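One protein chain is absent from this view; the other protein chains keep their places.
Letters A, B and C mark the chains as written, and numbering starts fresh at 1 in each.
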Amino acid sequence: MQRRRLRLGMVGGGQGAFIGAVHRIAARLDDRFELVAGALSSDPERARASAVEAGIARSYVDWREMARAEAARDDGIDAVAIVTPNHLHAPVATAFLEAGIHVICDKPLAVSLAEGEALAKLAQSTGRLFALTHTYSGYPLVRHARELVEGGELGEIRVVQVEYAQDWLAEPLETGGANKQAGWRTDPALAGPAGCLGDIGTHAYQLAAFVTGMMPRALSAELHTFVPGRRIDDHVQAMLCYANGARGMLWASQVASGAENALRLRVYGTKAGLAFDQEEPNALWFTPLGGAAERLTRARVKSPVAAHATRVPAGHPEGYLEAFAQLYKDAALQIDALNEGRAPPAESLLLTTVDDGVDGLRFIDAVLKSSAADGRWVEIEGA
Amino acid sequence: MQRRRLRLGMVGGGQGAFIGAVHRIAARLDDRFELVAGALSSDPERARASAVEAGIARSYVDWREMARAEAARDDGIDAVAIVTPNHLHAPVATAFLEAGIHVICDKPLAVSLAEGEALAKLAQSTGRLFALTHTYSGYPLVRHARELVEGGELGEIRVVQVEYAQDWLAEPLETGGANKQAGWRTDPALAGPAGCLGDIGTHAYQLAAFVTGMMPRALSAELHTFVPGRRIDDHVQAMLCYANGARGMLWASQVASGAENALRLRVYGTKAGLAFDQEEPNALWFTPLGGAAERLTRARVKSPVAAHATRVPAGHPEGYLEAFAQLYKDAALQIDALNEGRAPPAESLLLTTVDDGVDGLRFIDAVLKSSAADGRWVEIEGA
Amino acid sequence: MQRRRLRLGMVGGGQGAFIGAVHRIAARLDDRFELVAGALSSDPERARASAVEAGIARSYVDWREMARAEAARDDGIDAVAIVTPNHLHAPVATAFLEAGIHVICDKPLAVSLAEGEALAKLAQSTGRLFALTHTYSGYPLVRHARELVEGGELGEIRVVQVEYAQDWLAEPLETGGANKQAGWRTDPALAGPAGCLGDIGTHAYQLAAFVTGMMPRALSAELHTFVPGRRIDDHVQAMLCYANGARGMLWASQVASGAENALRLRVYGTKAGLAFDQEEPNALWFTPLGGAAERLTRARVKSPVAAHATRVPAGHPEGYLEAFAQLYKDAALQIDALNEGRAPPAESLLLTTVDDGVDGLRFIDAVLKSSAADGRWVEIEGA
Partner (left out) sequence: MQRRRLRLGMVGGGQGAFIGAVHRIAARLDDRFELVAGALSSDPERARASAVEAGIARSYVDWREMARAEAARDDGIDAVAIVTPNHLHAPVATAFLEAGIHVICDKPLAVSLAEGEALAKLAQSTGRLFALTHTYSGYPLVRHARELVEGGELGEIRVVQVEYAQDWLAEPLETGGANKQAGWRTDPALAGPAGCLGDIGTHAYQLAAFVTGMMPRALSAELHTFVPGRRIDDHVQAMLCYANGARGMLWASQVASGAENALRLRVYGTKAGLAFDQEEPNALWFTPLGGAAERLTRARVKSPVAAHATRVPAGHPEGYLEAFAQLYKDAALQIDALNEGRAPPAESLLLTTVDDGVDGLRFIDAVLKSSAADGRWVEIEGA
């Protein structure tokens, strides 16, 4: 039987936004959601125009009002996608959770660890789904990589190298106001205290944690701002130390001239190494110690977790939008189960959650502390 | 103002089909279509179950009946997607065109040149859109490659090398009946007289033609069947000669062990060369004679045609589904215009058409003739 | 015990030549030869100056005189390297063979099949070594590829794709006389009747034959000259048919803008496929049907034939000169054995010979015949 499409609302993502449009495509791609309500902008005119353009029937200006009104409707939204600047993630999520509505929230979870922890607690108490859209964990080969590690194919993990390089902020795009994206992402009032760190450093951190199943025990880090006049970091470097003795490095930069969206992870264990490059997501490299490097592809790995996250056959490249859609697909599978009082299906459980968001905030917190203390090693809470 | 989503019907694409599901995602991705009707299978039970699974409201068993019924409804479909085995493309398309419904048809256009030419004539006379889904021309960098050639950046074209290698038919998958795809694609009654040639050789041919803007004047070709018992070719090789003196080679194989979906084009002119690999569609290589090879990406080319075919920023990989969606997006732009009596917008005009389909059939026809005549050079009609 | 370095002479390779200098480095690299005599140019002054520059003690102007004189000396040369334009290969080789001196000759063997066959006969009758320097068969991973095929790792060979693209003759460099290389290579009186075909087409052919162990039974080919005024082909395309039913294509071009020295081979069998790219010779790709692509490297293949052709450990790239040196090393091993009346060591036997040269001439001959007959399929003699 055809399942009912879930009704989705959206907060943020008005005209000029990037990630809102991505969420809308991702929600649509696997045909599990229909977008029916939105508070796309706090500016009434822009909210309305954005809603029309996005084909959204019920347009709100105030997201508090939207939470109330949707909760009150019989055909109210099942879930809300939160795609605002970072400072609103927690307040908006709180309002919708309290209204009994499932939440799909962009990262980072919040602008402080305390705020994030409160949100996690609330999410747990409400029993609503809280999905955090760490896009890169939606890639089939990232999920397969995680399985390889978990299955012991790499042996004991020794070294983790993760990096995320971009160049789009190599110049002061935020001045002048023309670039909305650059504007809020470099404004501490909207982005929180972490710039590059919160925007892409957390993705790097999460990717490494997702694949290895390990959080670093401690880190030594340095934040830096290269572009004169910028009010927030645009570069972060960190050394990592894990509980099992593994070592690692994390680098994220938004001033790396020539880099587009170069998120790359390498993990080395006693038995093998692996490498993944987000810009070439249709391959995963796996090299056993002493053996030949293998270029694994979705079709060749014969992995159920990869198959679950795939739509097309071997050699038909998938990309960023499909990875993002996978998060929505998994969210839908879980929401359906929650709505029906079932346990969520096993294949949906790689979806990143509010707890992953708290981990990301702990990482941000530790980097901020270490950097402020001249790179002193700082323990990561809860790891 | 929000435009109305176009109402789409589908013929073929029931459970177990591959390309039907791809069309459905592609139609949905840019939110221009809603799928409302379908004759997904000629088996009544399978038709019904497939429609439910796909969330299609109006399910038909007989596509002739569907054409009639939809044409009669006020809220009947604007367009039909034809995703049947090849032998039905022309009859189904004819029925819907005659019912005044726009057609989006999978390739190859038909199973004979005569059939295809009749269809082209009909399409023209009805004034309905006839889009042929040559997926690979939906990639932004393929479109940019075409622009580079058209703009003279390569100089006079001298050499065209195109190939399409797969390995999924390296063994006799068609025996036993378990593999529906392999079954019809190797059955001349359903696929037509061209196997590998029609299935992927035409894609290779079309990609070369699309980018270079040139049809070969003549070819010398050899079809071959490697897998014992197979009733249709699984390998084609051809030498090409163009009117301007250019030379070329085309190779397509479905028995190339290790190849997934390796469609690759290289074009060399007097001033520069370019290369595109469908499995890595986020890069286009351009090398001026005597200069360094440049790895062009969507964001860096600053090309309006590439921008029109793109949804996400630099470094966020797009793939096969996005390329396919682009054809639907362009089709929607043209259908909107046709419905409103406007000229279609310029940016939509790279959509492949029924005429491209006729060109593909002329290529197939010439290959069949040359191969039957021991590789004699055969002129390509109309080129 | 330290073996005596073999005494080497050289004919051709004076100032301005390319391949002579390469032979000198190659001969030196593994310390098996010392270059003691030469007729580097037919111009007395240039011969003398070139010899001084190359550090050669005994300089001749006339190679016939050199053959006589060296044969008469107690410390005369053991072997001669022939690096002249093509038309002199056979006469010079004949003179040295008749003088009892081993020959290491650049390819192609001769400018006609008849000339080559006579030379092969002579070489056999004299019992002297006749090594033909098909450089690319000196790469360790090419040799390993051959072993993979021979060992049945690919199953029955079905498809051979080989190509050799360059762009250095995309413009009429031969005019004006400044470019000595371009001059003789496009002059039929010096290069023979085959231009691109003899210069690089034979390398492509030989590489395919070396790795697969198969000669095509027949071919259909077309030569073409793109550059106006050029007196010889600068482009060749051919379809190949093998005795076991395998099919193949060969393409060689010297006008492929952007290509440097792009010799590439792909072989597909019933069980696996492999790929080698001369420009990245430190990797060999091997993909079992249904399995992951493996990037084989010298160190990882644990192959004695690869180890024999290697000097440095894993990850220390080797290149063209090392491949070339390997031919000299194998030649030295065989000459030592011949000089001592022993059978040549097994590991030296992959050295390409006069018979390989005859095969190359048969290929050239067949291409010339097919091209002259509008691409008619022509049987390859002796295959």
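Rule of thumb we're sticking to: contacts are C-beta pairs under 8 Å (C-beta built on N, C-alpha and C of every residue); 3 or more make two chains touch, one makes a residue touch a chain.
Predicted model only: the values in this text are computed from it and were never measured.
The hidden chain makes contact, of the residues A:41, A:253, A:297 or A:348, with A:253. Among C:22, C:66, C:204 or C:306, the one in contact with the hidden chain is C:22.
Checked against the full complex, the one of A:30, A:167 or A:318 touching the unshown chain is A:167. Listed here are the chain A residues that touch the chain not shown: 154-155, 158-159, 161, 163, 165, 167, 170-171, 220, 222, 224, 226, 235, 237-239, 241, 245, 247-249, 251, 253, 255-259, 266, 268-274, 285-289, 293, 374-377.
Residues of chain B in contact with the chain left out of this view: 286, 290-297, 300-301.
Remark: the residues of chain C touching the chain excluded from display are 1-2, 5, 18, 21-22, 24-25, 28-31, 52-55, 166, 168, 259-262, 278-282, 297, 299, 311-322.
Assume only the chains that are shown with their structure count from here on.
Centroid distances from chain B, each centroid being the mean of CA atoms, peak for C.
Shared residue numbers account for over half of those found at the interface formed by chain B and chain C, and the copies are therefore classed as meeting with the same residues.
One simple way to say how far apart two chains are is to compare their mean CA positions; for chain A and chain C this gives 55 Å. If you average the CA atoms of chain A and of chain B, the two centres end up 35 Å from each other. The distance from the centre of chain B to the centre of chain C, with each centre set as the mean of the Cα atoms, comes to 43 Å.
For chain A, the set of residues touching two or more other chains reads 297.
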